[in-house]
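Heads up, one of the protein chains got dropped from this complex, but the rest are sitting where they should.
Up next is subunit A:
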Amino acid sequence: MAYSEKVIDHYENPRNVGSFDKNDPSVVTGMVGAPACGDVMKLQLKIGANGIIEDAKFKTYGCGSAIASSSLVTEWVKGKTVEEAASIKNADIAEELALPPVKIHCSILAEDAIKAAIEEYKSKQSK
């Protein structure tokens, strides 16, 4: 199967790979996995007091599309409010990367990683 140029670009030059110090109170983590392919994705967001995402990092074990999807969302969420980030849909990711139907689940994984991280943020806020 041929990957799109954008997938190859993100795969070969992934943006924002790595981890933040998880003890930093402004850092939240979203961990998700896709049983169908065994892919695992960790997305960390550094969120300021104003609710704006200042920085993002990811670590993904999976295929090129999964790595590209997570790399792309780290770029997209930076500078966005939590609400704006939460509204990112897997279809947007799939469209941007021109993912074929069999790789749509990779974009779902990335969307769910954002949601999981934001859920942690909200539960932290309500404490």
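As a working rule, a residue touches a chain if its C-beta (ideal position, glycine included) is under 8 Å from a C-beta of that chain, and two chains touch if they have at least 3 such contacts; residues count from 1.
Note that contacts and distances are computed from a predicted model.
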{"item": "Hidden chain of the complex, named as in its UniProt record, picked from \"Co-chaperone protein HscB homolog\", \"Carbohydrate ABC transporter permease\", \"Acyl carrier protein\" or \"glycine dehydrogenase (aminomethyl-transferring)\"", "value": "\"Co-chaperone protein HscB homolog\""}
{"item": "Which residue of A:Val32, A:Leu45 or A:Ala85 touches the chain not shown here", "value": "A:Val32"}
{"item": "Contact set of subunit A toward the excluded chain (per top definition)", "value": "29, 31-38, 40, 42, 59, 61, 104-105, 108-109, 112, 116"}
